[in-house]
Structure formats: C-alpha cells, structure tokens
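Removed from the display is one protein chain of the complex; every other protein chain stays in position.
And now, chain A:
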Amino acid sequence: MSTVAGRLAELREDFDRSFADPVRRHDDEHVELLTIRAGGRPYALRLSQTSGLHPDRPVTPLPGPQPALLGLAGFAGQVVPVYDLAALLGHPVAERPRWLVLAGGNPPLGLAFHDLDGHVRAANADIVQEANDSDAAGSVRGMVGLPGGVRPIIDVPATRATVHALTGHQVTDQEAAR
C-alpha cells in the first residue's frame, strides 16, 4: 500500500513540477531531433528544418512521372506535394507512409515516412559529421548516436534539393507544363 501511495505522490510531484520547470530552450549544445522510420529503416530529422508534423493526412494520389511523389495534400487552402522519403532515400516499400513533415522553405513540400519513434534532444557531441560535407550526396548528412543505436540524419534542405533536381524545378514551369 505504501509503495502505491509513494508512487502516487511521486507522480503528482512530477506532474506539478512539469509546470514549474522553465520551458526548455534551444541552445547551441543540443539539437532537437525527430526519430523516424522510413521504409523500415531508422533515421533522424532535425526538427528545426521542418515546419509541421502531421499523422494520417489525406493525400490525393497524383499520377505522373515521379514514383516518389505520393500525391497532394491540402494545408489551409494550400496544395502541397508529398514525397515518400523512403523512395527518395532509394528503398521504396509498398506500404503507404502514415506521417508527414512539412519541409521548411519554398515551394511547399511534404515528406512522408512510415513510423515516428519519438522526439529527442541530442547533444551536439553525439552528432558525427561527414568527413567532408561538400562531397556528400543524397539526403543524409551525418549520424547521431542515440540510445538504441546510431541513426543517419536526413538533411531536409538536401532532400528538398533532391526533389528540385528530380522535378527539374522549374523557373520556367509554364514551359514544362505545356
């Protein structure tokens, strides 16, 4: 009985303290990461490079030349193309991804993945940079050591660049559309 009461008191205290704690701030020593799975593989995304995380968003399939393009989703009246991260990373799976993040920057772009493992704060020291960033190709930039293993970090701007390249984006999109 006493252990239950003790546990209860502890929980209550935790709960109360969570309000008293100052809001954690971003700082230079840490990065906020989303730990995700795309096509069954673990990855991490920098939260600061995204502008929204959405589960189960309806995506209207858009037939076209890009297999990685899942379709279009509506966000507050805006139509956003949604790409399958697993396909962009080169290991497409048949299963439709459940989650999507909105990539920061323009034009609007959604990146979809299958599972969300969580949201973690990692120390900068735990992040392993590529030996030479300028040589890096693809969407992965660096790795992060987390409990449960090391995850490659998907760089959102690099992923955006990949999508831009795939679609030949498109200063003269009116030409391409004709």
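Here, contacts are C-beta pairs under 8 Å (C-beta built on N, C-alpha and C of every residue); 3 or more make two chains touch, one makes a residue touch a chain; residues count from 1.
One rule holds in what follows: contacts and distances are computed from a predicted model.
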Q: Assign the chain not included in the display its UniProt protein name, restricting the answer to "Lactose/L-arabinose transport system permease protein", "Na(+)-translocating NADH-quinone reductase subunit D", "Multicomponent K+:H+ antiporter subunit G" or "histidine kinase".
A: "histidine kinase"
Q. In the full complex, which of A:Leu47, A:Leu69, A:Leu89 or A:Ile127 touches the chain missing from this view?
A. A:Leu69
(Q) So one chain is hidden, and I want to know which residue out of A:Pro81, A:Pro97 or A:Pro152 touches that hidden chain in the complete assembly. (A) A:Pro81
Q | Touch residues of chain A, complete complex, unshown partner | A | 58, 60-66, 69, 71-81, 83, 107-109, 163-164, 167, 169-170, 172-178
